[in-house]
Structures are given as structure tokens and as C-alpha cells.
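In this view, the complex is presented without one of its protein chains, the others remaining in place.
Chain lettering (A and B) follows the sequence in which the chains are written, and residue indices restart at 1 in each chain.
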Amino acid sequence: MATKLIEIKGLTKKFGGLVAVNDFSFHVEKGEALGLMGPNGSGKTTVFNLVMGDLKPDSGEIIFEGKDITNYPTYQRVKAGIARTYQVPRPFQELPVIEDIQMSTIPDSIMGSFRGRAMPLEKVAKIGEDVGLKEHLSMYPRELTMGDLRRVELAKALATNPKIVLLDEIFAGLTVAEIGELDTLLQQRRKKGLNFIVVSHDLKALAPLVDRVVVIHFGEFIAEGPFDKIVNDERVKAAYFG
Amino acid sequence: MEQILIQGALLSGLYALIAMGFTMIFGVGRVLNLAHAGYVMVAGYSYFWATYMMGLPIVAGFAIAIAVSTGLAVGTYLGWVRRFLNDPTIVFVSTFIFALILEHVMTLAFFRENINVPPIVVGMTQVMGCPVSNNLVAAVIASWACIGAVLFFVRKTHMGRAMRALAMDRRGAIISGINPDMVNLTTWAISGALAGVAGVFWGSYTFLVPSLWVLPLIMSFAIVVIGGLGSIEGTLAAAHIVGFMETATVLAINDKLRSVPGLVIMIIVLLARPKGLFGR
Partner (left out) sequence: MIRRLRWWLIAIAVMCVLPLFVPLGFPVSVIRLLVMGSYLAIFAMSWDMMSGHTGYISFGHPFLIGLAGYVTAFLSHQEGFQPPHIVLPLAVTLPLGVAAAVGGGMLFFFPSMRVRGPYFALVSLAFMEILHRLIIAVRPEFTGGDRGLPNLPSVVMGAIPNYYLSLGLMFATAIGLWYVSRSNVGNVLKAIRMDEDVVEASGISTYRFKRFAFLLSAVTAGLGGVFYTHYLASINPRRAFSAILLLDIIISAVIGGMGTIVGPMFGGYFLTFILEYLRPYLFGQWRLLAYALVAIFMVIYKPKGFYGIAQDVASWFQTRKRRSAQYGY
């Protein structure tokens, strides 16, 4: 029990008549990186939204470090140590990259913000440089490529000092070289004890990064196991190729 | 008691007409058109102008009133709202100012005095053993006919389905070949026409005054919140709750407190069930 960082039990979410996620359960061990796989529209992003609190589940529990956070608002989950990136990057259009990242470090208290307890810009710049945004720190989102916007997303998530990051399609639309860089970066972070849940279509990018894969299809749990075993699983093949 | 039922039915019908237009625009375009109740006021004046100042027949007066309010709605959309659909704040503030502009124009044209519009249909009928003016009956029937037509349109026609699709999932609807601009334009036109019908009857129900738009705007918003923003059925039900409450207050307590009960219900609904009574 103590080895589980986050545990999702029987999560269900309906949109009107459509069951987006149905009785879905999985967990992430401490120090583990988990892949969440599934074809288009299988409910991966909905699971992320439920874990982050952007959506309220109809039933089910989310337990993080032994605490039931099912009814926590989003910002408390972030403060507890969960962060995410968005599939479609959502930068603040009117802020340069470095200030955008700094936003994630402003303390959640009025007095604290007045005293300027946000992370100093040098440290913020370090986070930006780590994800490969050294030349882009003073640029505005409209000047950035999709790959760089994804990096900004990642930097913002890392700046909240999380224990686990939910990466939503972080590799989509990137070049092979960019995927390689990002993979290396995430591997480094993992060694420092950061956990991930990664959603990706790109199985090649996923393979070296994750210890274990959970497969979701039509909102339901299909299979789980090590990456190599999963891709050869008959049920998974059926889900992907019909 | 009979008075409350009959007048309440009329007021509810008019409220439903106005609030439905309001909620349809929000459902499809995700913006609120605060000038909407301004169209109601202008339509009332147009009808008065056509029939009593120009001496045109009633049918022509109706046609002109509906044409004017539809034209205003379409003009608002094509004029600037279309370019700001992704910035609700600008739409919000600009349509509010537009309503004020309409008020000023009508004041310049017709002055600030109350204008009593003679009844559209004359005579009295006995309903449940109580005399009712035919005008009231005609208004109730007309508003229900319009509501029925809109429900039919939204449920059964191709364009109606496109509207519902846009309201549910904007991106999905666009991918499946719906032209959002065309659907938005149709929605604005329909809501303008509904405002026109409501305006004609509103004038003969009470009286016309250039500031007529403020109260209908506030009340139709209360209705939309109670019913659930974007839900047509919810709007219908809520219009009747608010309409009857208001009529009862006016007839039994104090005319000056007419808007208060509806607004109090709105606040209670926001606290207890923010999605609205019928919201998903």
C-alpha cells in the first residue's frame, strides 16, 4: 500500500448518455513511469481531466499518497504534487515564456504574492533551459513552434515542483530529433525521482520511457503489463486495429 | 386568482419568447447578446409607428416589427459580433452599449413618455367564467405558436440539428461539415424574429417606453439561469415559474416589487444548483 503514489479506483464519467470512462482502475508505484495507451477517443484525456480535477467523476476514488483527493479542487491537487501538460498547449498569449513559467511558481496566498515569493527569474530561466528553451525565454507564444510550445507546457508543469506529471500527447507533432531530446530530458528527471503518466500515440517514443503500460479502450480497462508484452497482446491489437 | 392565471400565462409566454432567443444565441455561439431585449423595445415601437402613425393594417405592422427586429439582430451579428466570437467580453460590453444606443434613438424619435398601444384584437371572451380581453388570448396563442415553431425547427429540421450539434461540440460539428457562421446567422435571425413578436405584444400588454429593455433583459437572464443556460426546455419551464411569480406579486403585493421574486429564485438556484434546474 505504501508503495503506491497514486491509485485510481473504479473511476466512471458519463457525458449525457455517453460513458466516457467506465469503472477504470490503475495505480502508479513510487518511482514508476506509466504509459496510458488507447486508440483515439478511448478516454485517455478524460482520465487526465478527472485526475486533475478539471472534471468531476460520477463515481470512483482518486488516492494520492494515501489521501483521498477525489473532492479536492484542481489547485489543491497541484499543491499536493500533481501537474499536467495540455494536449493542445495553452500558454498565456500576452506573456513572454519566462514570465509564463514563473506564473507556476507564484504562491497561492495574497500576502505571499505581495512579498514576491515567486521563484526568482534566474531559477525560472534554469527550468526553461533544462527543457531546451534557452533561446526562447523572452519570446511570446505566437513566435514559437509547436515543439517549443510543448516544452513550455512541460516547463510550467515542472515549475510547480510536482511529484508526478501527467504528459498528454507530449510527442505529437514533434520531429524525430525533438522527440529524442525530450525523451532524454524526461529520463534524466526520472532518475531524480519524478514520476510520469504518459499518454502517447507514438509507441516508439513511449517504449524507452515507461516501465509499464495500461491500455484503455472505449473508457474501459483492457490490459496492463510491460511495454513489450502489451503490444503483442491480442486484446490490445484488436482495440487498435479493430 | 383567475387574473393571475391568465395574465401570468401571457407574461410567461412573452418571457419565454425573449429568453429563448437569448439562450439560443448563447448555446450556439457562446456569447450573450445584451442588445436582445433592445430589439423587443424597438419592435414594439415599429409596430406602433406602422399601424397608428402610418395607418397600415395590423398584418403589415407585424411584418414591419418582425423585419426590423430581425434586421437589427442580423446587423449586430454581421456588423461586428461575428469577428469577436472568441472574445465574449467585447461582445458583452458592445451589445450592452448597443442596447443603450437603441434606447437613445427611440427617445429621439418617440420621446420619453409612455405610449399606450391600443389592443391588437378587440373584444372580450369568457374564460373560466371570467372576462378576458381577446388581446390577451391572442397574445398567449401567438407566443405558444412561436414557441412550438421554434421547438419544431430545432428538433426536426436540418438547420436545427446543426444548431444543437454546434451547441454540444463545436469542433466536432465543424469537422462534420457544419458552417458555424451560417448557423450562427440563422440563430440570430430567429432570435430577432422572436424578439419582434414579443415586442408587438409587450407594447399592447403594458405600454412602450424607451427604457423597456432593461427589465426584460434582467428577467430573461434570471429565467435562463433558473432553466439552465443553453437549455430550451429549461427556459420554457423557468419562464413560466418567473412569469407567474411576477404576476402574482404585481396583483397581490406591490406593483413596484414585480421583478424581485424571480431574481431571488435565480440567486437561490445559483447557490443550490448552479447548472440550473434543467441544465446538464
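Everything that follows uses one rule, which is that contacts are C-beta pairs under 8 Å (C-beta built on N, C-alpha and C of every residue); 3 or more make two chains touch, one makes a residue touch a chain.
Everything numeric in this text was worked out from a predicted model, so none of it was measured.
> For the chain that's not shown, point to the residue among B:A60, B:V74 or B:I218 touching it.
Of the listed residues, the one touching the omitted chain is B:I218.
> Taking the full complex into account, find the residue in B:I101, B:M124, B:I141 or B:M182 that is in contact with the omitted chain.
Of the listed residues, the one touching the omitted chain is B:I101.
> Counting contacts across the full complex, list the positions on chain A that touch the omitted chain.
Within chain A, the residues that touch the unshown chain are 52, 54, 73-76, 78-79, 83-84, 86, 90, 92-95, 99, 103-106, 108-110, 113-114, 116, 118, 156, 159-160.
> Could you pull out which residues of chain B are in touch with the chain that's been left out?
Contact residues on chain B toward the absent chain are 32, 80, 84, 88-90, 92-94, 96-98, 100-101, 104-105, 107-108, 211, 214-215, 217-218, 221-222, 225, 229, 254, 256-260, 263-264, 266-267, 270-271, 274-275.
Criterion: only the chains that are shown with their structure count from here on.
> With chain centres taken as the means of their Cα atoms, state the distance from chain A to chain B in Å.
45
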